[in-house]
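Note that one protein chain of the assembly has been removed; the remaining protein chains are unaltered in position.
Let's turn to subunit A:
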Amino acid sequence: MLYDRVLLNHISPKIPNRAIYRRLGYHCKAEPDTQTEERVNRVLAEAVSLMDPRGIYRSCDISVADNRVIIDETAAFSSSALSNVFKKSTKMSIIAVSIGPDICERIADCMHTRQAYADGVILDAVASELCEACAEALNTMVTGMAAQQGYRTTFRFSPGYKDFALSGQEIIDRLIGLQDIGVTVTDHFLLKPEKSVTALIGWERTYE
């Protein structure tokens, strides 16, 4: 059974400062110098004002069999890795988030028109991490709702990860209507705007 779809016109992500620096190559104990830190802060502030973080989630009952996560006779996701993670799940939430097209346009503008390469590269990293942070925020919301109903959740599993084919994006689109958050799926099953994420989160009963 598919439950009501919930559209979120705004998501408040936690600003993922450390993850942004990791994406920019500052692993382990590497620390940015003051100038870089100031530049990243400036670009981050710009990104926050440019982003339009939106999301959708929809929950459904599932069964797992023959390396497939089955919603009903018309919708199933084939993946042994996904099936393994969801083996104890009886429900799942399908989630999608996007931070909108403006940031992607600004990245292209920096890289191709304004020749502001450093800003472009930082903005790309910031945008990727903000998108992940939005997915995390929605994930937290789903986990909270699951807990209220006596379930715990699996980690979120996205198309393109392990043997979960990218073509899963098309099924997700059909089930939750990505166009309502301004996202389309390309012929090669990529999401546009680029800074968008879809995922499945399994719900398991809490066992003693």
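Here, a residue touches a chain if its C-beta (ideal position, glycine included) is under 8 Å from a C-beta of that chain, and two chains touch if they have at least 3 such contacts; residues count from 1.
Definition applied: contacts and distances are computed from a predicted model.
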Original post:
Per UniProt, what's the omitted chain called: "Phosphate ABC transporter ATP-binding protein, PhoT family", "Methionine synthase", "Glycerol kinase" or "Helicase Helix-turn-helix domain-containing protein"?
Top reply: "Methionine synthase"
Original post:
Just one of A:2, A:19, A:75 or A:121 touches the chain that is missing; which is it?
Top reply: A:121
**OP:** Pick out the residues on subunit A that sit against the missing chain.
**Re:** 4, 6-12, 24-26, 30, 32-34, 36, 38-41, 45-46, 48-49, 53, 107, 111-112, 115-118, 120-122, 124-125, 140-141, 143-145, 147-148, 150, 160, 165-166, 186-190, 192, 194, 205-208
